[in-house]
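What follows is a single structure, written as structure tokens, with notes after it.
Left out: one protein chain. Kept in place: all the others.
Chain nomenclature is as follows: A, B, C, D and E, assigned in order of appearance, with residue numbering initiated at 1 for each chain independently.
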Amino acid sequence: MATVDSLQSPRFCGIRTFMRQPWHNDAGDADAVVLGVPFDSGVSYRPGARFGPTALREASTILKPYCPVLDVDINQWLNVTDCGDIDTIPGYMAESLDKIRDGLIPFFKSRAVPVVLGGDHSISLGVLRAVKAARGPVALVHFDAHSDTIPGYYGKPYNHGTPFYHALKEGLILPQHSIQIGIRGPLYSRDALAWPKEQGLRIVMGEELHRRGLEAVAAEALERTAHCPVFVSFDIDFLDASCAPGTGTPEVEGFNTYEGLTLLRTICRETRTVGMDLVEVLPDKDPSGITALAGASMVHAFLAALALKKSAGRSAA
Amino acid sequence: MATVDSLQSPRFCGIRTFMRQPWHNDAGDADAVVLGVPFDSGVSYRPGARFGPTALREASTILKPYCPVLDVDINQWLNVTDCGDIDTIPGYMAESLDKIRDGLIPFFKSRAVPVVLGGDHSISLGVLRAVKAARGPVALVHFDAHSDTIPGYYGKPYNHGTPFYHALKEGLILPQHSIQIGIRGPLYSRDALAWPKEQGLRIVMGEELHRRGLEAVAAEALERTAHCPVFVSFDIDFLDASCAPGTGTPEVEGFNTYEGLTLLRTICRETRTVGMDLVEVLPDKDPSGITALAGASMVHAFLAALALKKSAGRSAA
Amino acid sequence: MATVDSLQSPRFCGIRTFMRQPWHNDAGDADAVVLGVPFDSGVSYRPGARFGPTALREASTILKPYCPVLDVDINQWLNVTDCGDIDTIPGYMAESLDKIRDGLIPFFKSRAVPVVLGGDHSISLGVLRAVKAARGPVALVHFDAHSDTIPGYYGKPYNHGTPFYHALKEGLILPQHSIQIGIRGPLYSRDALAWPKEQGLRIVMGEELHRRGLEAVAAEALERTAHCPVFVSFDIDFLDASCAPGTGTPEVEGFNTYEGLTLLRTICRETRTVGMDLVEVLPDKDPSGITALAGASMVHAFLAALALKKSAGRSAA
Amino acid sequence: MATVDSLQSPRFCGIRTFMRQPWHNDAGDADAVVLGVPFDSGVSYRPGARFGPTALREASTILKPYCPVLDVDINQWLNVTDCGDIDTIPGYMAESLDKIRDGLIPFFKSRAVPVVLGGDHSISLGVLRAVKAARGPVALVHFDAHSDTIPGYYGKPYNHGTPFYHALKEGLILPQHSIQIGIRGPLYSRDALAWPKEQGLRIVMGEELHRRGLEAVAAEALERTAHCPVFVSFDIDFLDASCAPGTGTPEVEGFNTYEGLTLLRTICRETRTVGMDLVEVLPDKDPSGITALAGASMVHAFLAALALKKSAGRSAA
Amino acid sequence: MATVDSLQSPRFCGIRTFMRQPWHNDAGDADAVVLGVPFDSGVSYRPGARFGPTALREASTILKPYCPVLDVDINQWLNVTDCGDIDTIPGYMAESLDKIRDGLIPFFKSRAVPVVLGGDHSISLGVLRAVKAARGPVALVHFDAHSDTIPGYYGKPYNHGTPFYHALKEGLILPQHSIQIGIRGPLYSRDALAWPKEQGLRIVMGEELHRRGLEAVAAEALERTAHCPVFVSFDIDFLDASCAPGTGTPEVEGFNTYEGLTLLRTICRETRTVGMDLVEVLPDKDPSGITALAGASMVHAFLAALALKKSAGRSAA
Partner (left out) sequence: MATVDSLQSPRFCGIRTFMRQPWHNDAGDADAVVLGVPFDSGVSYRPGARFGPTALREASTILKPYCPVLDVDINQWLNVTDCGDIDTIPGYMAESLDKIRDGLIPFFKSRAVPVVLGGDHSISLGVLRAVKAARGPVALVHFDAHSDTIPGYYGKPYNHGTPFYHALKEGLILPQHSIQIGIRGPLYSRDALAWPKEQGLRIVMGEELHRRGLEAVAAEALERTAHCPVFVSFDIDFLDASCAPGTGTPEVEGFNTYEGLTLLRTICRETRTVGMDLVEVLPDKDPSGITALAGASMVHAFLAALALKKSAGRSAA
């Protein structure tokens, strides 16, 4: 199966794979692979992100290969494969994290750059454990409304509010080279972000991003991550609730898609990205599909940056 | 707080409690208590039943106290209290089942008859463990499209397809006196129902119910459960998908609300019911609220039967 | 403007009038007129039926003129006109009832048979006042889940639960010749229906209709209304919640559209109908439009019966 | 790729193919193939059925392989393959019909029995042309609310209201052995069905089916189709609007899924079925997915009947 | 009952009160009380805001107590109580305004600062009458797309377009110290705003706010309201239709939540606020809940500003 040409075959035709790319069970010689992790047992409010991968694939069918902002054609430079989904176990957090890690390790060990479609944000712990196993610790560039660095909920360690606490504890990410962008909304307490900051993590609050602007924050992110392998974790609620209504814990005072894409492109085109995840798309609260479209567009931008780097002779990772 | 009079206070006013009854944290001297168990980590397909209790409370605000079919006024004979929700832990099945059991035991030990609002059907295992602890094993009258007697899913024991396997294994129910009604739809294999039948469980397939009719099946249920304490478990997908679209695994070829209510009333008015659960209402797929209304109506019918028995001087349980 | 031919002009084209009939401000020489009364300040739970007329007009565009069950072509025998809407005043019950009555009197005095599209059921009081003023008291054939004969709500007389109390009090309907069909669901008390029954009103409960069947009840309705001018009031919640989810106070245990249409046709083809109203369609809770379609189909059946009587040389009223 | 085991891999995981069967571009050695024809340019009212195949595949993921009513396991007896979609050209009716015919001929010439997922009903003309080319004319068993035998709309021949007019004209079906079941709702005129009846087509009106019952009509269908190759065309609006709200021209007074499935199973298990189409599922008006579920269940029943015949040593076609 | 800790009890558990605060019928020793006024008989277009309080309570369950922008913890400084809803009478405007005023006076006379959840904007007249009775006239800070200063509609005085006309006429607000912010969209005529301006009311049109920016307008508001008791009336349609789709008369060209919250915080932290209302949230047009979330966030910001003032030793009112 080859990539489908949407000037010959209408976009609404065919089995849904990401951007109508071919479906294979393994990475083969792909430059990038897209994988779903349909898991949402980690949410503290609304479930349903297990249908995120399906919604993202559907939305991606209207995305064409050439990115005019980066002036690069994804299909010209990258061999992209959709490798289906990792099986998880609803209701079993720890076991699912193991399955995610084990299922992803081969992809992170391959020559391809994996893009993981969530799922709620709890999956990122499994993803980062796989990254660590395959590539060692990474610099994290984390777009989100929430820091997700709480030690535990309801007396238990794993939840979509805790992945980066454990990632820090387990040494999966390099705090001095990592950055969270867009954190906003009410917190449990004044001290809620004290611990991750003590570990060295840089947290750019939403208010600060609104105030300082895209360029300044992008520059800081590039400086922090310089020379490191970078993993990008993009929680769709980084975007404002008006741009991403279909998510489990939407937040107001957020960012629009122009801001999100501009930041993402600026950072990714200049860093050594080893992978990405795009999480918390919840189709049941996305009646028009704009959240899934925004999410798929973020993945498209990531792939376009990858293509750009390859076209420039730079290794993708 | 007293029951609200909807001829004085419009139904759309006020904090939502079941049938606008008072809210207390314990059973007190109530004859019946309504409790939510907002848990849906056990679903094999669509999650969201954690919002079932909220939807059922909202739908119940339009239910008046007098049932013309049974000719009885619930508020005249029963002191009904809404005792809020049992806290659960999303993503942690076994621990949540413990919390459900422990949280419910005091209510099943009280003089009140508890009605539990789910939540997905996995919660019934916790509920029945509480019933067993407080009252001993019971006859089960189980309305459902699915038998839910599979030993496990994905290598794990707990899931909304397995509660009655464990209930049988743990001796929570009396198989010779228990009955499942309305089971239908495709199965995993021809032998899928062999084991529960071997234990003595009576399974009335949907096809059989369509063929034999309400009276015959109700009579059989009454005969089987005679002289036993009875627990009623009502999965809303017993109803046809047209009557209960808002559920996780809807099934076609089902039953309408007249059939469901007639069966439920006929059985409950003549049996010694020690409790009920009403599960699998999924508001996100219930845009008009008719599924929640059907569910709340089932609870209303159960309470009306309880009131009728009390009015007749018979002990409720 | 003439009736639009849907074999030439697609149904989705054009300004929306009922069944694509011409729009005039007065009855002219029409045999039947359709009028909207977009008012919903009388509801005790969900508002929104003010958009009923718009939804019914939209749904009616797919209705063709020939009724195979009655074997009659509406357009062949009837000149049908859409006369737009009566202006009402949201938030002002008594004044709106006056406007409804005054606005409708000329139509009930014309040679046309009016069909009124609600709006909530409180409008029927204004409608029946107009009928009384123009034609004297009438026999009422009332399809509904609710009797709507409560004296008042919240200390006030007018509400969608009270129109037939006032209609009886004001002598607008002939109780000995009137019948309510399909009343069901919980009531405020055992005595809730005592007063209307004392006035001579026949109330066929839903349970009774389920038990006795369509033929017996239709026969009884024909007997009661014989030789009287008949007004038909059809509350869409007569239908089961699965067939009419889009309504303010849906009820389970109801009737399907085959049952509703069969009853309506059987009664209307044999009685001297002076008008009809079709109320309580609430588009916001009708995402697929099936409630509006059911409502428009009831109006279609009423018109077809009118055409049949005209074709048989019987006066429509 | 093999059929996925849903006791190991949750149903919400994976690229969506019909019943989680393997995806291949050609029939290979399959016993049955499922193909989508996402085309809806033929509709006279609401478009959107082009997303029918996607919705049917999604709904089919919850269908298990064993049918308890027919007592047969689909996967045990049939090798079922999902062969993706036929490309069509929106806005170009005649050309699309050619592409449908040409695309399907190889499948109808293969040893597999094709099941086609629409799309609107105009596609059936292309499908039947392929059947004719591969297998000769067939007996048609047609479930629908509409006869679809109008010569043309808006001065043009092709539309979802005309396929069987052309099928009759082109000799694709054997009118003396064909039957339409469930036709109902208003018609354009008294003579609307005269021509197809003159050709010998048997039309069982909805009213007649309600009156005579399932058994009588099934028996008549079996008698008419005896000894002929049979093609089943199932328009989802055969079902009542409450059971299939998600369709372009829903009709009230229809049939429930128990009635539809019973008829379909009774007929298919006894006839030599060479193929089936399932059309007019419109996801945008199907917020709970029950229409798609009903449609997928019809396909499941067709496949189960096929398996049953194979298990009995009878050739499927 | 105490405030619920969402790190122990999941947010989707429990009877819905605002921000999971305790429910009492009176103010007791609360610092702030939240009350619903579920009334929408005053709307000129879409009704449904009577379900606003329910939707706001649901949305508020995801709001945590600490506001990082104002650096203050609501629960640390304020005792907040949910006091349920004021009963109103649908269809009876004048009587409902009386019930609102009478119901609220005790709360405005208590030591608590009331926050009123609407309901349509007509309720603000009842609210301001209560404020006047308890506290005397106030400076109004009014966020809205519409001035709501029309004398009457349809020949009647009360409607959601008229509250501030009457408030000015009745001396409830101090026009020289009051300000309307964000007024935009088409008007009935060029003179539509002449009268309120003549009374001294300052009206900042949306266009002006877009042009001059948040700081300038906030400064002007602070200057006008200096030394006065301030009542904040926030109509959710101040926000752009993309941020607040769920409202009765949405307007384009509006403001996002960052702009709304920044203005609100800047003004409230520096003024002596005696109360707030948040009106026109219409859940039926808010499928993703983002409008209710925006509304609840505005209330959160108001409470946070109150907490900040208390923490600084300044009296809240």
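Just so it is clear, a contact is a pair of C-beta atoms (placed from the backbone, for glycine too) under 8 Å apart; a residue touches a chain by one contact, two chains touch by 3 or more.
All figures in this text were calculated on a predicted structure; none of them were measured in a lab.
Trainee: Specify the shown partners of the omitted chain in the complete complex.
Mentor: Contacts of the unshown chain, counting the full complex: A, C, D, E.
Trainee: Which listed residue (A:Gly28, A:Pro106, A:Pro157 or A:Pro287) would be found touching the missing chain in the intact complex?
Mentor: Residue touching the chain left out of view: A:Pro287.
Trainee: Kindly note down the residues of chain C that lie in touch with the hidden chain.
Mentor: On the side of chain C, residues 1, 8-10, 12-17, 23, 25, 36, 38, 50-51, 54, 57-58, 82, 84-90 touch the unshown chain.
Trainee: Need a quick check: the contact residues on chain E for the chain that isn't drawn.
Mentor: These residues touch the chain not displayed: 44-46, 150, 153-155, 184-190, 192, 205, 207, 210, 240-242, 245-246, 249-250, 252-254, 285-287.
Trainee: Determine and list the chain A residues touching the chain excluded from the picture.
Mentor: Its contact residues with the unshown chain are 6-12, 61-69, 71, 73, 240, 242-243, 256-258, 261, 287-290, 293-294, 297, 300.
We take it that only the chains that are shown with their structure count from here on.
Trainee: For the interface formed by C-D, which of the candidate pairs A-D, B-D or B-E is equivalent, sharing more than half of the contact pairs by residue number?
Mentor: B-D
Trainee: Could you state the distance in Å from the CA-based centre of chain D to that of chain E?
Mentor: Comparing mean C-alpha positions, chain E is 55 Å from chain D.
Trainee: Of all the residues in chain D, which ones touch at least 2 other chains?
Mentor: Residues 8-10, 12, 240, 242, 287.
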